[in-house]
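Note that this complex is displayed minus one protein chain, with the remaining chains in position.
Residue numbering begins at 1 within each chain, and the chains themselves are lettered A, B and C in the order written.
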């Protein structure tokens, strides 16, 4: 059983009729409904909950955290961002969606500005698979086509991703590295570009399939347990002193 | 002309006789003397200077910053760390030495704990070149041997380096990824392991050669200028809206 | 069910008493016995079999191929090497062991000489985990210790691995990148260093565990199906002609 939390700032849905009608249960609700399976347990957390719904207890019981934020990035408490970072470094998976590129948690884990170009006129996006062997692309065809999306364009100021899975083509002439994996500490991170709030992107079956694949990919696997700190006894005798 | 600042917390040298006698002009003085050349201008900055010697003006005139810190990591102001990070992302090179692995600036740029194992009994270290094609290894033989050093052992909690140049063998039985490059924003970063304050490491000609090579490697080259932000006019007509 | 073939040139065991007594069922037999599980079906193939035991039919029913070779590299037919390469590029996993670094198939997939340093005096080896989050390291402690092994030393002339999982420490003073992953086409490749024929390495439980982990890691997962060749109809109208 993979224990997932879908975190959403949940602001647009309460104020914008277009968003509210697209996502009557919130963006988190649409994502959660799309990825829940027998072996995936979905819970939700939002900005307005105590501790943004991300208490130590909740995080300690979470395998993968999905993050959607946009307008409310600065309302997220620094303390909770550090808490989430710590859990990722200990092994919790993290899936950062769309405008989450500017979230505190993503910038903190990347160490860069995470800046990019953008244009929101509802143009066509086509996400091409550039690593067809990757489990995150399982079941996707050559590309995912979204009739209307916000454009994100290069340069995207991130560290070189460990793996590049998708590259987007935009009708208006730009490209973007839209599916990127990173390992930080024991945790796996996937950034996935699409999902502007005014389009029905999180009802698209291919988009949901990718997020679902990423949940399985990012869930902590048993690895070796790292050890840090002072080593009193050398493994071999020291002669040179 | 490459404009370098050697930054040193400059604490051990003032309190520990062994360190003082090894480095009468400070660790920064030894490094600076070792890398100064016709085309490399060296200046110094230390923790006790106003703004730690790293004012906006100074940083704007710096191509490569070399960082040695250990006991004083927490005395470095957060504001100045953010300033240095910003300059690195804009293109300033950064060379982080030895215990600088735990400096605020390195952790901020890596996004991980940067933790490791250690033991300070003065054992032998041998740094093997694992990427002989790399300019940072220019002029080095198969390895660099240091008779007495502190041991740093894996696991080293960093993102997978973009390039791995050196791996250390330790007499006591451990190994360590001791020469690692990272690109963050427009800036190049090199982490180089050796340099415990109680050993004459920064008088070793091979160690100085590597730092000098790294200065040349990390100095900003002209690349393409990245552009970010809102794109009003699409490059191609948008039909799909 | 993962269908594995353990391929062994099977030469030393027939001529060298030491090897024969260590591996009465062949090196392949020891490896196969060590990794067979409910969900792993093991078959064997050797140099002296028709088509070296690697007919088109056999390969088409193989998920992961494990390769041990040493003296007989040049006796392996070029045609069969091309056949194996083709299957790897289509998705079959490949685990190359020890002196397999100089096998035709590994060199063909790497594009480099795969040369290294070596010394066979039976010294101690310690394989340190440098990526504890990797599933290939599952269940391993901080390191694997082998009392007697052949030494392989850097420089190891391979492309930079996609992931570095193990680094070896040798008693005689060298280090080696001893657990390396590569993706080529749809296939996953793992190179694992230990396993000189005159030592009981393939009876070591940790070594067998790593090979078993690698089998699961390298088994083909469903990804996206890549498409190549001429595209008659553009997805978008071409105006600029």
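Following the convention adopted for this analysis, a contact is a pair of C-beta atoms (placed from the backbone, for glycine too) under 8 Å apart; a residue touches a chain by one contact, two chains touch by 3 or more.
Predicted model only: the values in this text are computed from it and were never measured.
The shown chains contacted by the absent chain are A, B, C, with contact judged over the whole complex. For the chain missing from the display, the contacting residue among B:12, B:70 or B:134 is B:134, taking the whole complex into account. Summary of contacts with the chain left out: across C:97, C:116 or C:167, the touching residue is C:116. Within the whole complex, the absent chain has one touching residue among C:153, C:179 or C:194, and that is C:153. Looking at A:12, A:52, A:107 or A:177, the residue that reaches the missing chain in the full complex is A:177. For chain C, the residues touching the absent chain in the complete assembly are 85, 89, 108-113, 115-119, 121-124, 147-148, 151, 153, 155, 157, 159-160, 162, 171-174, 182-185, 226-232, 234-236, 238-241. Counting over the whole complex, chain A has residues 126, 128-132, 142, 153-156, 160, 163-164, 167-170, 173-175, 177 touching the chain that is not drawn. Mapped onto chain B, the footprint of the missing chain covers residues 91, 126, 129, 131-135, 137-142, 171, 183, 185-188, 221-227, 235-236.
Here is the rule we go by: only the chains that are shown with their structure count from here on.
One inter-chain figure worth recording: chain A and chain C are separated by 33 Å, centre to centre, where each centre is the mean of the chain's CA atoms.
Among the residues of chain B, those touching two or more other chains are numbered 153, 155, 160, 173-174.
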